[in-house]
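All protein chains but one are shown at their positions in the complex.
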Amino acid sequence: MITSETHKGKPFSSLHPQFNGLLDIPLVSAGKVAESDVDVIFLALPHGVSMEFAEKWSGHRAPMIDFSGDFRLSTPEVYSHWYKKEHTYPTGLQSAVYGLPEIHADEIRNARLVANPGCYPTASILALAPLLADDLILTDTIIIDAKSGLTGAGISANATTHFSNVNDNFKAYGVTNHRHTIEIEEQCAGLCGHHVTVQFTPHLLPVDRGILATVYARPRKATDQAAVEKRYRDFYRDQPFVRIRDENPSLKDVRGSNFCDIRPVFDPRTNRIIVLSAIDNLVKGAAGQAVHNMNIMFGWPQETGLMHVPLQP
Amino acid sequence: MITSETHKGKPFSSLHPQFNGLLDIPLVSAGKVAESDVDVIFLALPHGVSMEFAEKWSGHRAPMIDFSGDFRLSTPEVYSHWYKKEHTYPTGLQSAVYGLPEIHADEIRNARLVANPGCYPTASILALAPLLADDLILTDTIIIDAKSGLTGAGISANATTHFSNVNDNFKAYGVTNHRHTIEIEEQCAGLCGHHVTVQFTPHLLPVDRGILATVYARPRKATDQAAVEKRYRDFYRDQPFVRIRDENPSLKDVRGSNFCDIRPVFDPRTNRIIVLSAIDNLVKGAAGQAVHNMNIMFGWPQETGLMHVPLQP
Amino acid sequence: MITSETHKGKPFSSLHPQFNGLLDIPLVSAGKVAESDVDVIFLALPHGVSMEFAEKWSGHRAPMIDFSGDFRLSTPEVYSHWYKKEHTYPTGLQSAVYGLPEIHADEIRNARLVANPGCYPTASILALAPLLADDLILTDTIIIDAKSGLTGAGISANATTHFSNVNDNFKAYGVTNHRHTIEIEEQCAGLCGHHVTVQFTPHLLPVDRGILATVYARPRKATDQAAVEKRYRDFYRDQPFVRIRDENPSLKDVRGSNFCDIRPVFDPRTNRIIVLSAIDNLVKGAAGQAVHNMNIMFGWPQETGLMHVPLQP
Partner (left out) sequence: MITSETHKGKPFSSLHPQFNGLLDIPLVSAGKVAESDVDVIFLALPHGVSMEFAEKWSGHRAPMIDFSGDFRLSTPEVYSHWYKKEHTYPTGLQSAVYGLPEIHADEIRNARLVANPGCYPTASILALAPLLADDLILTDTIIIDAKSGLTGAGISANATTHFSNVNDNFKAYGVTNHRHTIEIEEQCAGLCGHHVTVQFTPHLLPVDRGILATVYARPRKATDQAAVEKRYRDFYRDQPFVRIRDENPSLKDVRGSNFCDIRPVFDPRTNRIIVLSAIDNLVKGAAGQAVHNMNIMFGWPQETGLMHVPLQP
């Protein structure tokens, strides 16, 4: 069942015409959904609203996968500092599992409430995890220069999403204070075991889908290209959705798919590691990752329903 | 097996990086392919080259589906007039079946050589077929104003395909003399049983994929919206890939899919029928239609391998 | 002075950052503008609102150039039929001059109220005028298949202008009933001296600026390419902003400029004339044409302030 208060009664395909003849079922009000109707709940709501629903449905047998920022951070205090509002369901926050399958598959398997990661954090953490998990980089040198397609800004119509402000244009936003900064920092700290400060600068691309994160960091010890690359291949050996690349990944290499394509580079001239990481923000950065989490929670093969060939061109 | 003379030996995914980890098999030279290796042959070659291969492999047991313009027209004379070269395999031309499944499924079922339709003709003929099959329109009033994404111009790099000439731009080309004109005219004549002249004007859109054909014609007799619309729904009732729409179809409604979305409109003010028809030129207008033809030739369900949800946005 | 009720007090450049350092004057409320402050008034208001202001300021010495649809049509009845509202200033409507300089320069010179033409009508009428002024075409065969950049949809943010609905996409809208239809028909009738019905189909391009109109019509008498082309060159001989082209004009050929590039083609195979006409909808289709009208009204050289080289790429 797909719920909507605004559009209840309309066929799903009337809002998303690509589904004509494929998914014409009517949208229903959330209030009409009986507990016995559902085996798993996907919450695709704004932050602040999501925690209300998560609390209301917390007694149901169906586990929840939440797309908002409400259950991704460590404490109510951190949440209220970055999201500028009180957290009303702190026990939910405490029990929630961060749903990045490549890192937290074991906890996800038994979770009742999964916090589906943000799109920027997904691309950024996967780019850094092999280095952080072995504490290979100086954690105050991390810079994440990230570029996102416009769908990252959501479906609401405003000056930011107006075609003429985006098309043939490019700009930074949220410089120094984007909310995904803290999500990335906390997850990175979890990986390396100590405090991490990242410089995170998002930019808005004139494309529909996709994030490319260009990540910079200084290694703790002398290294070289072969060692860095081997570390990435080893770390992601058994992961079906991470592809270590020899060339620079482009957004269309992953568009419409659940892949995260990563290229790690060591620059001996500057003694710096540069990691390029590309995802589709709507799939690996959102819905695909949620399905991946569901697959793990239900003990299904991880790839179930997710092995689409990226659409190129 | 996928053949290439230019790139033989390379993994397929090195040319099309979206297939990394999904299809890494090496490309092979066509000369290395044994007859026993193949059950069906897809010829994706330039016109002029295709007829050579089709002739060479005509004795094999595997049927052929050809993507070029070499086998779509009625006679060698018509071919040489519009394609400015001799046809060297006229018996192939004579035996070939025009592979538009919605119209010619019965002949396709038993064909040895299928001429996969051009992208513009696919969108145009499907827009006109319900009207022509009952001889409902004045055939000298047909105007097809068509707009195509850049992939219609092919993979070769030249001034036409240079980003800066296409992006944020729009123009007509091939005005009065595009080769698809005769392909459309001959197929339309086959449907209504008499000569048809169409005005066909293609334009180049700054998008990757998709064709929208806006088709105009005068009805022979008085009609109205309900009658026109009913005609379309009846005609395509059993066709899995044609969707009759109430709203104007957009390119993204069909992108990455084998659907043809059609909206017929009758304008009582001008006494004219206007039909909007949208396809993805790389799927319904090329590879998807070829697979559809293969499915019919082998007696498989028509939808096999083709029921992708269009990628939107 | 530039007025704005919503943004009064803010520097103009804060809304349009390209003007930083070039035009930082504060916006003022219209109510603060004294009669003696202004020599000419440009009204850039929604239809319905514009006629109120035009009436209020009708006693002032400054002539007015109006950008809305309020003063472009022939009678209040025609206006209310197509615009679905009453006309509250019919004497203004009666006295207004249609501001297409290539056709109406003499009336514009002495006008007190100029109705600046719509963007689609500008491209369409200029494409047809040489034929209509000599009654060379069958006026029930005119089809205008027009394609516009997104700025034609205005600055307001809504589903239509959301980047993800426009980018890499294309669709028709207003099929059979767009308001510019009647504006085109009335002006065409004025040129040829009898009733004209046009089929007008607008489409939305994923580009910022520009309109390309592809116009079709049957000639009354036998003709050829040379005669048609000569007619266009003669008709526009002394017009600084119309360029008759040998190749198909593209949107970028005129982007950012006041030019209208026109290519007329006669197709002997179908006995039809096809005219391609390109403008920048924000310049020749709006602000540039308004300045052109001002230049004529004040007796200045027509090109004053308007001779920009189109921005390509």
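Just so it is clear, A, B and C label the chains in written order, and each chain counts residues from 1 on its own.
In this text, a residue touches a chain if its C-beta (ideal position, glycine included) is under 8 Å from a C-beta of that chain, and two chains touch if they have at least 3 such contacts.
As the structure is a computational prediction, the values presented were derived from the model and not from experiment.
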Problem set entry | Candidates A:48, A:190 or A:206 - the one touching the absent chain | A:206
For this session: Pick out which of A:276, A:291 or A:306 touches the chain that's been left out of the picture.
Result: A:276
Seminar exercise, completed: chain A residues touching the chain left out here are 140, 143, 145, 147, 164-165, 167-173, 175-176, 197-199, 201, 203, 205-210, 212, 214, 216, 248-252, 255, 265, 267, 269-270, 272, 274, 276, 278, 313
Problem set entry | Positions on chain C contacted by the hidden chain, ascending | 16-22, 151, 167-168, 208-209, 243, 245, 247, 249-250, 252-257, 261, 307, 309-313
For this session: With the missing chain put back, which residues of chain B would touch it? List them for me.
Result: 150-151, 155, 157-159, 161-164, 166-168, 206-208
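Note that only the chains that are shown with their structure count from here on.
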Seminar exercise, completed: Chain centre (avg CA) closest to assembly CA average -> B
For this session: Going by C-alpha centroids, which chain is farthest from chain C? Tell me that one.
Result: A
Problem set entry | Same-site or different-site touching of chain B by its copy chain C, using the half cut | same
Seminar exercise, completed: chain A to chain C, mean C-alpha position gap in Å, rounds to 46
Seminar exercise, completed: Whole-Å distance, C-alpha centre of chain A to that of chain B, is 38
For this session: For chain B and chain C, let me know how many angstrom lie between their CA-based centres, rounded off.
Result: 37
Problem set entry | Interface hub residues of chain C, defined as touching at least two other chains | 164, 167-168, 206-208
